[in-house]
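Here the complex is missing a single protein chain, while all its other protein chains stay put.
Our next item is subunit A:
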Amino acid sequence: MEVPCKTFVIPNELCRRAGLAGVWAPLNEVAVFPSHLVKAHNPDAPSPYGPSNASVYKVRQQVILFEPILRKLVNEANGTFLSVQELISNNVLDSKVELQKLSCQYRSIIRACLENLQDEAMRDKTNYKEELQNYITIFYSVECVWHLCEILFVENIPGGVVLPHLLEWIRFHFPKYERKAATLLAGDLVGIETHPDYWQTVIGSLMQGRIEVVRALLRLHSAGDSKPFKLVDQALKAMPTYNIYSGVSATEFNLKWKHWLVDTQSKIDAKLFISEKHLHLMMRLSVGEETAWNEVQSHCEAWYELLAAWLVFTEPTVKSFELGQFARRCIARMNVGLRMRHLDYVLLAAMEADIIQVIKEIQQMSENGWFVSHLTDLLYHAGRLVVLDNNPESHLVGSRLRECFLLDYGTLLMGHTSLWQVGLSYLDHCPTEGLKTIELLLPRLPLKSEARTQKIIREAHKRDLPQIIQSICKIQAMNSLKRGHLGNALTWGIKSQDGTFTSLLADKFLREYCKNGKLLNIDLLDSLGSSMLISDRLIFLGKYFEFHKEYRSRNYKESANLLISLLSSKLTPKYFWATLLDDTIPLLECNELIMSSLDTFTLLHCLQEKSDLPELQDKIELIRLGAARNLSRALMYEAQLVK
C-alpha cells in the first residue's frame, strides 16, 4: 500500500534559501531549523545566509486525542482495553461472548463521545465548530466500521446467518426511517397518508426489513381496509423470515420462500395492486424485480444500505463469507465504484473478510491510532489474526501487528503531561518491546513537582526498574543540592544508591559542622538506620550524630564508646580529625570516670599519629593533659577492680 507523503511547509524564508535540518526532541517532537552543511574545509567567514531569521520550530504530529473534548474517550477506552487484557489473562472459557460484550462497550464509548461532540458542535459559535464537525465525521466512520467488524469478526454468529445482524447495523446507522415512522405514529393519525413523508417512510422501513412497522403504517392509511391494502398486509404477514433458532432448516426455508415468491408474483401478475402504485412497487421489490429496485436505489445514501435491503428480499439466507460478492454487485449496481470514499473501502474490505486490508485502511483514519490499536487488539484476542501466522507468503505475524500499534499508541500518550500513565498501560501489554520502551520514555518525563516525581517512581517500581528509580532519585538529589536543600539532597541521594555522591553530601554536612558547630537536618540523621551503609562517609556522619545524641542525653559512657570506635575506625576524614579529638575533652574532664585506660591509650595513639595537623596545634596540649589525667584516674580505678 503506497501512501503518498504529505508535505508540511515551514514558513521560513531562510529555510527555503539555505535548507533545513530536523532533530528529534523529547518526547514526540522534532526541532526543525534552517541549516546548510558547512563543516571544516570551508573558509571561516560569515556565511551568505546571515544575518537572517534563524528560528527553531518545534513540530509535532497533530494529535486530536489531546483535545479536552476527547479526553473521556481516551480514558474510558483505556478501561475497556484493560478489561480485555484481564479477560484474556484469566483464560475464561467463554471468552468469545465476553469479548463481544467488551466490543459493545467500546462502541458505547464512541457513541457517548459522538453525542458529546454533537452537543458541543450545536453550542459552539466559534471556528472550533468546524473542527468539531470534522471529529464527528471521523468518529462516525469509526463507529460504523467497528460495528460491522464486530458482527463479522468478533460475534459468533450461529450458522453464519448474517442478515439479521446486518439489518441491525443498517438500522442503527440509517435511523431516519425509524425516526420518521415514530413521528408519524405519534402525530395525527387521521389522514396519515397525506403526510409528505408517508410513502417514503413505508418503503424505507420495508427496505430495512421492518415488516411490522410497514404493516402498522399501512393499517393507518385511510384506505387501509381496501382490498389491495388487505392483500399486501396478508402477503407481508405470510412472508417467511429465516431464523437459525426457528427449527426450520435452510432447505425447508428456501422451499417456503420460493412458494411465497411464486404466490406474490402471481398476485402482481394479476394486477391486484396496480390501483395503488406504491403498493405495487412494494410488492415488486419484495419479489426482487430488477426494474423496481432500479426505481428505489437512488434513495439509498450508500451502497451498503442498498446491499442490506436487497439481501432481505433476494438472499435471505446469505452467509457471512458470501457478503463480498454481493457488496461488489451493489457497488456496480449503484455505479459508485469511482466515487468510493475511504469508509466505503474499509467496509468493502470487511465484507470481503480481508482483515489485513481493514487494518491497513483504518490506520489512515486520522484519529492518531486510537481505532486501529484497540480494534487490532480485540481482533487478535478474538483469534482473528491467526490467518496471518498461517500464511507463508505474509511476513506479518498477528502478535507483532498488535504490538506495533499498541507501542505507537502508548508512545503517543506518553508525550502528554497528564495521559502518560494511560500510555504506560498500553506499553505494559507489549510483550517484546514494551518494557524497554518504558525504560526509554519514563525517565524523560519532566520531574515538575515532588508529587509527580513520586508518581513516576511508583510506576517505575511497579515495573521493577530499579535503575530508573535510582537515576531519578539522583537527579532529584542534584536539583535539591542546587537549590541548597542539603537534607532533601541527602534523602534523595540515599534513595539513588549512589555511594560516591552520598559521600560528597555527607562531607558537606561534616564541613558545615566544622565551620559552624551545627549539625543540620537532625531528624534525617536520626532516622538513617541501615541506609547509612551505602557510603563510609555517611556511616561516619551517622555515627558521629549518634555520639552527639548520646552525649546530649548524658549517656557519657555510650557516647565515649562511639567516639573511641570512630577514632579507631579509619573512616575519619582528614579535615575532621581536629574536631573529633576536640570532642574528647569534655569526656576526659568529666567528674566521673568515663574512659577506660584502654580507651585513653587509643586516644593517645591517634593524637600521636595526627600531631602534625596544623589545626590541632592549639588544642593538642590540652587534650594530652586531659588524657594524662584521665589515664591516671583510670589506671587507679582499674587497679582497685583487679583487687
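Just so it is clear, a contact is a pair of C-beta atoms (placed from the backbone, for glycine too) under 8 Å apart; a residue touches a chain by one contact, two chains touch by 3 or more; residues count from 1.
The working rule: contacts and distances are computed from a predicted model.
Engineer: Using the UniProt record as the reference, specify the protein name of the hidden chain from among "Protein SEC13 homolog", "E2 ubiquitin-conjugating enzyme", "phenylalanine--tRNA ligase" or "Elongator complex protein 6".
Structural biologist: Of "Protein SEC13 homolog", "E2 ubiquitin-conjugating enzyme", "phenylalanine--tRNA ligase" or "Elongator complex protein 6", the absent chain's UniProt record names it "Protein SEC13 homolog".
Engineer: Kindly state which of the options A:N90, A:N294 or A:T432 is in contact with the chain not pictured.
Structural biologist: A:T432
Engineer: Please pick, from A:G22, A:G159, A:P175 or A:P586, the residue that touches the omitted chain in the full complex.
Structural biologist: Answer from the full complex: A:G22 touches the omitted chain.
Engineer: Could you tell me which of A:Q61, A:S222, A:N294 or A:S632 touches the chain that is not displayed?
Structural biologist: A:Q61
Engineer: Footprint of the hidden chain on subunit A, which residues?
Structural biologist: 3-41, 44, 46-47, 49-51, 53-62, 366, 395-396, 400-401, 404, 407-408, 411, 432-433, 435-437, 439-441, 443-447, 467, 471, 474-475, 478, 482, 500-501
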